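Structure incoming, see below.
A single protein chain has been removed from this complex, and every other one stays in its place.
Let's turn to subunit A:
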Amino acid sequence: MLSSVHASRLEVAGDLLSLLRDTTTEPRTDTQLEALTLAVAADLPVLLWGEPGIGKTAALQQLAEALDLPLTTVIASVHEPSDFSGLPVVGDDPAAQGVPMAPPDWAVRLARGGRGLLFLDELSTAPPAVQAALLRLVLERRVGALRLPAGVRIVAAANPRSSAADGWELSPPLANRFVHLQWRHDHDVVVRGLGGTWPRASLPWLDPERLPEAVTFARRAVCGLLTARPDLVHRLPNNEAHRGGPWPSPRSWEMALCLTAFATAADASKDALSMLVRGTVGDGPGLELLAAMDRMDLPDPEALLADPATAELPQRGDLRQAVLDGVVAAVRKRPEKERWDAAWALLVRALETGAPDLVVVPASTLAALRRPDWKVPAAIERLAGVVSLGRKADEVAARVAG
């Protein structure tokens, strides 16, 4: 080509670069990004934990685009504490006017714009005084004398303790104020991305119709769990391995409640909610909350007993058994002939739509609840196979023991 003859070497280099940058995107569910978006939308302080160079900044760019916010990245380790707590400027008469703490330019620009996404990267490689100033910025949204407006969202990132060079870690009280998100790279995503196709995550969107329902659901889930398990409310981490990570306290439960409401309103995936809740109150309490929510999703035994003919039982075996056990327990609590019959009808339905071994234990428990004047329902005939299944299992037990 004639033009390439005249093109300078730098222009050719430019062409090559633009070819390299010419990548496409493909839709892909990204649980990490989904969780991050929800936490940022809920305006809670987020701390991303991840090894350097795994694409945290790229994720933040995508997030800023999705939320339509200008992104400001501040690499903490190249700044001084005064960049975050403000430079003391001595005026004419310090005794009368005080010493104002002047904020840096990026903070002024953010405040003037009124909205933006501030990303504080490499928190853990900054010297201690810088970290202290940064934490105040994240938690109180203050830079010197300047207060960042509500439209500014802040995300911080740190390297895990094992790879932080100078032993940076959060004290438990500080750790309790953050939503901790573990950021990992996905091997497939990286390889495909280097091949020219990066993922494009569809970000959650809050449904205005569902807001009141989401709040009710979140309150019911958290309060229900904490009523039943009062010792989960506050548990200071007592061993070295859990220092600086998420742990349960009334403050972090409040954050978990807020995140649950956001995830419900956005109809986010359970995996994203799991990441968020476990990153807020810790693994154990977080999993208990999620288990409690799963149980809330199960059909109500009373509703099933009221209308066994059209009952929808969960497909998963363990959940199905939990439901059937719940139905039998409900009959035991208030034993009446109609309820007993309805429970049998439900068991027959369970047998017709799923594995028979799940029905054995509820069936024998239900049979034991029979009152002398109750007539055996015709439906029991169809459970004969189940009875034989239970009997065979007994025979196996006898053989193995003998």
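Just so it is clear, contacts are C-beta pairs under 8 Å (C-beta built on N, C-alpha and C of every residue); 3 or more make two chains touch, one makes a residue touch a chain; residues count from 1.
Quick note on the criterion: contacts and distances are computed from a predicted model.
When the listed names "NiFe hydrogenase assembly chaperone HypC", "Dihydroorotate dehydrogenase B (NAD(+)), electron transfer subunit", "(2Fe-2S)-binding protein" or "Metal-dependent peptidase" are checked against UniProt, the chain not shown comes out as "Metal-dependent peptidase". Touch with the chain omitted from the figure is made, among A:R219, A:R316 or A:K337, by A:R316.
Contact with the omitted chain, checked across A:V74, A:L120, A:L181 or A:V360, is made by A:V360. Taking the whole complex into account, subunit A touches the unshown chain at residues 31, 80-82, 87-91, 127-130, 161-162, 164-169, 187, 240-242, 269-271, 273-274, 283-284, 287-288, 290-291, 294, 315-321, 355-358, 360, 385, 388-390, 392-393, 396-397, 399-401.
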